[in-house]
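Only one protein chain is missing from this complex, and each of the others stays in its spot.
Right, chain A next:
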Amino acid sequence: MTAVTVVFAAMGLVALVSAFLVVTSDQIIHAALWLVVTLGAVAGLYVLLAAELVAWVQVLIYMGSVVVLLLFALMLTRTPTGPGSATVTRNQPLATVVAGATTVALGAVMWAGFGGEVIDEDEVRVGTAARLGDAIFRTWVLPFEVLSVVLLAALVGAIVLTRRGER
């Protein structure tokens, strides 16, 4: 067992357990806080995969702003947050069957397609900001510009949607 395997097992276990708690937690605020734990564990896995900048952006954008935005929405909609507030629909058994089938299908396809691919632990190319910036502004510059327009459109759309009056 190498150090990478041990760290992967620990991080993966934390991610899985906290993701499960996001889905099953009785209180909505707890679900949001467990989501922070899940995202943190996934950020740790990114570091393990030598994706340094992706891990930092995950911490900044997801754990920093997206979760805070979700908590703000919980307050704005005055959702009941006490115990038992997170109600579930009646189709739980059906949902379990569907999700189980999804896992098996996804796992089988990926296993058949990519099983046996080896991660070379000696040859590491760390995804630093310099390298990723190079890739984004050379190879991926057009998709990047399109994406910035998408972000602007989302911003304007959100303002228009939530504006009061004159409807």
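Some notes on this structure:
Throughout what follows, contacts are C-beta pairs under 8 Å (C-beta built on N, C-alpha and C of every residue); 3 or more make two chains touch, one makes a residue touch a chain; residues count from 1.
To be clear about the criterion, contacts and distances are computed from a predicted model.
Considering only "Xanthine dehydrogenase small subunit", "Urease accessory protein UreD", "Glutamyl-tRNA(Gln) amidotransferase subunit A" or "NADH-quinone oxidoreductase subunit K", the record for the omitted chain gives "NADH-quinone oxidoreductase subunit K", by its UniProt protein name. On the side of chain A, touch with the chain left out of the figure occurs at residues 2, 4-5, 8, 12, 15-16, 19-20, 22-23, 28, 31-32, 35, 38-39, 42, 45-46, 49-51, 53-54, 57-58, 61-62, 65-66, 69-70, 72-74, 76-79, 86-89, 91-92, 94-96, 98-100, 102-103, 106-107, 110-111, 114-121, 123, 125, 127, 131-132, 135-136, 139-140, 143-144, 147, 150-151, 153-155, 157-158, 161-162.
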